[in-house]
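In this view, the complex is presented without one of its protein chains, the others remaining in place.
Then we have subunit A:
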């Protein structure tokens, strides 16, 4: 999509993700977390109809079930005993805590799935190169040469296999020996190839002076605006958190789960912060529907 969430400057996106992850960890309140999970799920659905998330589904499910089951068994702090399991009291507070830890984890994992889709390697590398240009260059070089090396190993193994010197046959000793020989030759080959690569680099003036850095992304006014929006909401939320709103008190007395007073404001702010990608994507959808309708 040219416009939606992926069109924002990588830095803005990074800020968004950092804020959401911090938020998920700070706002330990069932309703806050539930709202977050719902919106993150929607975000995943909008991006790729939840295909990537499904791949992680099993792992996420297993982990959250384990946490929900195990926390009450090990955590015995609280006042309200629900029932006894093997003579151990199971506390309501601990059950709630288990659910909150689990949903925090699910939320973080699910937002990471979108992170992988939205912040593609080139965007990450761009951010990275701002801080450490030399390392970014090295990363880019290895992104080119590691696959090349792997391809060469495969080719060499094929050739050795036709020669009858396969490394997947024979005794362990023999396999290891053949494997080592292939490795050794591969290194010789790689060295030779890298001389050519180095020639081609210096032929294009590498190392003569300080390199400039191509800025593939520019902070547009839209990005600044968004950054302001995100930061503003974040400050409001941080303020709320410092006041103790949006965190469910478990001790000394269990707070009621329903919101009270200003908590409504923080809840809505929180939803707007997480839902920012959904808003931008939704705007695009409406925009297109309207456009087509007008045609």
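Definition applied: a contact is a pair of C-beta atoms (placed from the backbone, for glycine too) under 8 Å apart; a residue touches a chain by one contact, two chains touch by 3 or more; residues count from 1.
Simple rule for what comes next: contacts and distances are computed from a predicted model.
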item	value
Identity of the absent chain, which is to be given by its UniProt protein name, from "Bifunctional protein PyrR", "Nickel import system permease protein NikB", "Energy-coupling factor ABC transporter ATP-binding protein" or "RNA polymerase subunit sigma-24"	"Energy-coupling factor ABC transporter ATP-binding protein"
Omitted-chain contact residue, chosen from A:152, A:175 or A:222	A:152
Contacting the left-out chain in the complete assembly, out of A:134, A:171 or A:212	A:212
Residue among A:144, A:220 or A:243 that touches the chain left out of view	A:144
Selected from A:21, A:182, A:254 or A:271 as touching the chain missing from the view	A:182
Where the missing chain touches subunit A, by residue	122, 140-141, 143-145, 147-148, 151-152, 155-156, 158-165, 178, 181-182, 184-185, 188-189, 192-193, 196-197, 199-215
